[in-house]
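Here the complex is missing a single protein chain, while all its other protein chains stay put.
Order as written gives the chain letters A and B; numbering starts at 1 within each chain.
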Amino acid sequence: MDIKLQQVSYAYAKGTPFEKRALFDVDLTITSGTYKAIIGHTGSGKSTILQHFNALLKPTEGVVQIGDRRIEAGKKNKDLKAIRQKVGIVFQFPEHQLFEETVLKDIMFGPMNFGVSAEEAESRARDLVDLVGLPTEVLEKSPFDLSGGQMRRVAIAGVLAMQPEVIVLDEPTAGLDPRGQKEMMDMFYALHKEKGLTTILVTHSMEDAARYADEIAIMHEGRCVLTDTPRKLFSEEALLKEFRLELPRIVQFQHRLEKMIGHALPQVCLTEEELAKAVAHAIKESDRP
Amino acid sequence: MSEILSFNHVTFSYAPEEGGRNAVEDVTFAVQQGEWIAVVGHNGSGKSTLAKLMSGLLFPQQGEVRFKHDVLTEENIWDIRSNIGIVFQNPDNQFVGTTVQDDVAFSLENNGVPYEEMVKRVQEALQQVKMEKFLNHEPHHLSGGQKQRVAIAGALAMQPQMLILDEATSMLDPQGRAEVLKTVQILREKIGLTVLSITHDLEEAMLADRILFMNEGKKFAQGTPAEIFALGDQLVEFGLDLPFAMKMTKLLQAQGVQLAGKHMTEEELVNDIWTSNFNK
Partner (left out) sequence: MMEKMIFGRFIPGDSFIHRLDPRSKLLFVLGFIIIVFLANNTITYALLLAFTFLVILVSRIRLYFLVNGLKPVLILMIFTFLLHLFFTQEGNLLWEWRFINIYEEGLRQGIYISVRFLVLVFMTTVLTLTTSPISITDGLETLLDPFKKVKLPVHELALMMSIALRFIPTLMDETDKIMKAQMARGSDLSAGSLSQRLKAVVPLLVPLFVSAFKRAEDLATAMEVRGYRGGEGRTRYRQLKWDLEDTVALLSLVVLAGVLIYFRQ
């Protein structure tokens, strides 16, 4: 299912003295099956744009096309619920949305809202606790007795239980310790690879965007200013500077190394592993007479 | 150098009767005047309980916590608190005032500082964290990093002998985190402030003079950043991450790249790659 934003603008409290424009003429396409990262500073419009992906916000100008549904500015839309089953959003600090007496009930909440039977919802919940890396015993516990990291996993299971076709992740690793961060990102990547889940990652981590995304869109002051593959995007240091963004740590390191050895490596490396290989290769090359 | 804060065989449990695991067990360490010490550990390692013991929000069941040789007790706690500034994790939940200047003045009001003195100190404190232009801003119009800088100013206004950062950067975006750390570094240079930062970010811990590594409520190791990072894979086992240069070193060696040693900084590593491989 593709999501397409065409000339989308959005203003909060439109038509009042408190009006605040958050998006300006945004064009953005998320192709089915891709992993897309949206990066930008706090206040760049990232969190406003993500609420358009499942019609939590409707554009004040322009069109949002979600699969075969068209959400147009100024038009009434019925049954937006169906869209929300297909596009799941994991909000920032999703553990704040837990409310049920048990973990099991909380995970079942989403699917049952969309008319899934209790048996089916429960079986999904049982599969998912395992998938998000929690022991089965937690199902009968109160979510409020779990640690912060565990609560987040429960909340994520609750979104996945709706079996969405697209998943939107808003800073999913915020506040986790380094191990938790890595586990979380690897889990979503595995889901993307194994189940072909279309993934949209909203983040300010250049490193995560470089490592996982097929394509990156950059938001700056309410506009989508650049869209490209990570490799091309991170070759354009000057352009990124304009939007007050830094290169991922790994690319900064590569530049430093290239300066030292006096020539560039064949391409921009996006992960530590890739760079290690490229350096080993370059050394072999230089050893050749 | 004189000692500012010390823990002497401190043990604390949230539920001592039920025989639950001790949140902090037999921890001993001391913070010297002018030092920056980082307490690291993964979430749940007992590092936040340490912060509560330092500020007298909790009292140990065994052992003692001393501030400048005075054991913390219910009686002297208010005096000691006025000498310690603490910045907590959540930027929103510690902002008491309705505007920036009101928030900075809060501790001063509590301690009965006269009005003229307050005005002066609020100004100075905000200048130290470069927030003097935001005097009348309301908290919901500030970024997380700015709110944390205001919280630091609130602590500085009391002219404390020590600043404790209790995971003060963990809810911030990279920009906010950089802002806060830069502010702390400047304060160290300018006024030689003693800093204790509790964190799970090892890049942040690298800025410290000394690191205290907590695991399961116990002090697992302590030493300079170099000494701690020499633990290598053990850090990873305990849920922490290696500094970038060390991770890179390992990966390069796995690819058969010759390197002279382990490196903590990128600069050392780049130089080593050059001298050991290209510049032969």
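The definition used in the following text is that a contact is a pair of C-beta atoms (placed from the backbone, for glycine too) under 8 Å apart; a residue touches a chain by one contact, two chains touch by 3 or more.
Note that the structure is a prediction, hence the values are computed from the model and not measured.
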Study note, to complete from the structure: Contacts of the unshown chain among the visible ones are A, B
Exercise for review: Touching the absent chain in the whole complex: find that residue among B:Ser82, B:Ser143, B:Gln161 or B:Gln175.
Suggested key: B:Ser82
Review point. Which of A:Phe114, A:Tyr189 or A:Phe243 sits in contact with the chain that's absent?
Key: A:Phe114
Study note, to complete from the structure: Given A:Thr29, A:Gln51, A:Thr227 or A:Gln252, the residue that touches the chain left out of view is A:Gln51
Revision key, fill the gap. It is residues of subunit B that touch the chain not shown, namely 55, 57, 78, 81-82, 84, 86, 88, 90, 92-99, 101-102, 105-115, 118-119, 122, 138-140, 154, 158
Exercise for review: Go through subunit A and note every residue touching the omitted chain.
Suggested key: 13, 15-18, 51, 54, 56, 81, 84-85, 88-89, 91, 94, 96-99, 109-110, 113-114, 144, 158-159, 162
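Everything below uses one rule, namely that only the chains that are shown with their structure count from here on.
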Study note, to complete from the structure: CA centroids of subunit A and subunit B: separation to the nearest Å works out as 30
Review point. Residues of subunit B touching subunit A in their complex?
Key: 42-44, 143-144, 170-171, 173-176, 200-202, 236, 239-241, 244, 247-248, 251-252, 254-257, 266-267, 270-271, 273-274, 277-278
Review point. For subunit A, which residues are in contact with subunit B within the complex?
Key: 41-43, 147-149, 174-180, 182, 204-205, 249, 253, 256-257, 260-261, 272-273, 275-277, 279-280, 283, 286
